[in-house]
Every structure is written in C-alpha cells, then in structure tokens.
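A single protein chain has been removed from this complex, and every other one stays in its place.
Up next, chain A:
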Amino acid sequence: MLMSAPRTSPDAGLPAAASDVVIDLRRASFGYGERPTVTDATLTVRRGEIVAVVGPNGSGKSTLMKGILGLNERTDGTLTLFGVPGDELRDRARLGYVPQRHTLSTSVRATAEEIVSTGRLPRIGWLGRLRATDRQIVARSLDVVGLADRAATEVSTLSGGQQRRVLIARALAGQPDVLIMDEPTAGVDAANQHVLADVLERLVERGVTMVIVTHELGALERLLTRIVVVDGGRIRFDGTPERYAAQRGAVHHDHDSHHHDDELRPHPSGVTVGPLDVRHDGRRR
C-alpha cells in the first residue's frame, strides 16, 4: 500500500559520505554584537534524534535556534552543520525551518499550496520554475501534514494549527535533513494539537530528525529522545526524557525563579493523557 512507502523521504539525495552528526555546537555564543544572549553552548544532534529545546520565554532558546539557522550572529565558538562549518553550508534548505505562525505575512492572499511551494525554491535554480516532480513533492508534503484537501484553501482562513502544519509542509517540500521547529504547539487548540502530534509522530516514524523549541513539552513529550533545557542563556540540562524526569527537581532547584516553575514542570496531562495518548475513534490503530 501507498501508506507503507515513504512519500516524503527527507533523506533522499544525501551524499553517502555524510556523517551522522547533523548539528554540532562547540562552546558557541550567539546574540547581537557585544552582548551574547546565549553563551558557551555545546550541543550535538545526530540523525534520527528528536530533541526538545525547552526553557521559559527569554531563556535564550530562540536565540540558540536562530543561531543554528544562521539568523543570529555567532560571537564565539564553532557551529558545524552536516560536517561543514555553519557559514559555509551552501545548501541551507537541509535545515527545515518551521517558524512560528506570526512570521507569515497575511497582507495578500495565498493558498496553502502557494506557501508550501516556496519551500521548494531552494531546490530549484535561481530562475527555475516548479516542474511536475516539484509539484508532486509539494502535494505530498501537504499530504503528510494532512492538508491535501486544503491545498487550494487560502491560508488566512485556516486555523492556527492548520497554518502551523502548512509551515511544516513548506519545510518538508525542501526535503530537509532536520526539521527545526519554533513553538509548534503554541496557540494551537487541543483538537489541533492532537492532529499536530500525529503529524509529528508520522514524521518520526519516517526517521526525520527534529529539533523542537518549545516552552511546553506536553503534547510532544512521548516523541522525544532527548531534552535540552536552556535558561539564562546557558544549557542547563541535556539528556534523555527519563533522566530529565529524574533530575527535574534538581534542575529546577538550581535557578529557582517563580515563573520558571510552570515551564519545567511537565504538562499536567503530558505523560499520561496527552493528546498523543487519546486515540480518536475515527482512527485505525
């Protein structure tokens, strides 16, 4: 059946010699000019890992993510992407960036398909047009995120969660080697979080590497292979979800500040009855 065949294979076209390391940070600092907002970050993400970068607002997790994407200045240390120094990476679409929804301009109308098509642009030349195969990849990307029926729908009429999935599809259309997601669940209602988590699970099953920047683990906790806690511009914790659960008390004691408490505490329904655990009756499994 079609289902068993991978419809989008983000690994396609990867040089055989490519190493297993996707992102490698060594004592890196990021920020704007003089004052770095993230300092001394050392982090290695390998193929197949699902890493959550968690921390409260203003902790530096977004700066760290944008630093990896080359959107923030690196003031110190090294950044290696796919074995190449960060600024020498030509094929930047290998980093599949999924920004928060509000960066999408809604001043003119555009369909979901038109937005997702822009994700294909880095894969075609400067003046190239989308060919049939590109359009198929765009259609499949929309399919993977469950929006095949809404390809021609104007994006501003879609719900927050659906728009988030449009942005995931856009990144997938570039056939990335890693998805870097900024707060994928923020502002998404419960029903759509469920769908979103399903979409991400489908991607996990396909072996997609993911870095998920978030302030709430809840809906996604089950998918993770690793959790990185950022606070005060530094990486405070890096380990498996199990170790995170065990050490949470200690981590949270280290730099106790009241508004952080909620961020580090697991989502009330996170572990046992998160949206991932609830199977809609319309589902097969």
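The rule we apply is simple: contacts are C-beta pairs under 8 Å (C-beta built on N, C-alpha and C of every residue); 3 or more make two chains touch, one makes a residue touch a chain; residues count from 1.
Simple rule for what comes next: contacts and distances are computed from a predicted model.
**Q** Among "Zinc transport system permease protein", "NADH-quinone oxidoreductase subunit H", "3-isopropylmalate dehydratase small subunit" or "Acyl-CoA dehydrogenase", go ahead and choose the protein name stored in UniProt for the chain not displayed.
**A** The correct option from "Zinc transport system permease protein", "NADH-quinone oxidoreductase subunit H", "3-isopropylmalate dehydratase small subunit" or "Acyl-CoA dehydrogenase" is "Zinc transport system permease protein", the UniProt name of the unshown chain.
**Q** Of A:31, A:77 or A:174, which residue touches the hidden chain?
**A** Spelled out, the listed residue whose C-beta touches the missing chain is A:174.
**Q** For the chain that's not shown, point to the residue among A:37, A:59, A:80 or A:162 touching it.
**A** Candidates A:37, A:59, A:80 or A:162; residue touching the omitted chain: A:162.
**Q** Please give every residue of chain A in contact with the chain that is not shown.
**A** Its contact residues with the unshown chain are 1-3, 69-71, 90-93, 95, 97, 99, 103-105, 107-111, 113-115, 117-119, 121-122, 127, 129-130, 135-136, 138-140, 142-143, 146-154, 157-159, 162, 170, 174, 190-191, 194-195, 202, 280, 282-284.
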